[in-house]
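The other protein chains are all here in position, but one chain of the complex has been omitted.
Up next, chain A:
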């Protein structure tokens, strides 16, 4: 991998909190099984929810799911299938907010769970920023490993689109 390819993205932050092996695999463009039912469902939710809002704002390596410009400024949203991995989702969104901040844009974040008809606000504060900084360094360390971290059986494996890859 050359240095230009190495970049932490929001998705990697999300996966970091779930499974470091996934971070390495995605970082090497070894994507998960796209036929997996949960992957298809995620894609569907992404494509068919919030039709009135503008989709996909690309900043750096990150793609934000939805965004809108209000009187109080920019609001970016991350759409998730469920709130089960809420803390990972919060950090993912916080990462986007910090990417925008580095570019001089103050924004607010909203986690969206359309199936649960819920949303949650996410703000950037000093503590989160410190944590993000640590996480980004940790992600880079994983990405530079010559081989992915060994698979570990966790509860997420049961529904993971990499499960067959990891456990075959």
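One rule holds for everything that comes next: a contact is a pair of C-beta atoms (placed from the backbone, for glycine too) under 8 Å apart; a residue touches a chain by one contact, two chains touch by 3 or more; residues count from 1.
To be clear about the criterion, contacts and distances are computed from a predicted model.
Not every chain of the complex appears here, and the one that does not is recorded in UniProt as "CRISPR-associated endonuclease Cas1", selected from "CHAD domain-containing protein", "NADH-quinone oxidoreductase subunit D", "Branched-chain amino acid ABC transporter permease" or "CRISPR-associated endonuclease Cas1". Considering A:56, A:116, A:133 or A:164, the position touching the chain not shown turns out to be A:164 (whole complex).
Considering A:33, A:53, A:120 or A:138, the position touching the chain not shown turns out to be A:33 (whole complex).
Chain A meets the missing chain through residues 1, 28-31, 33-35, 146-148, 158, 163-165, 167-168.
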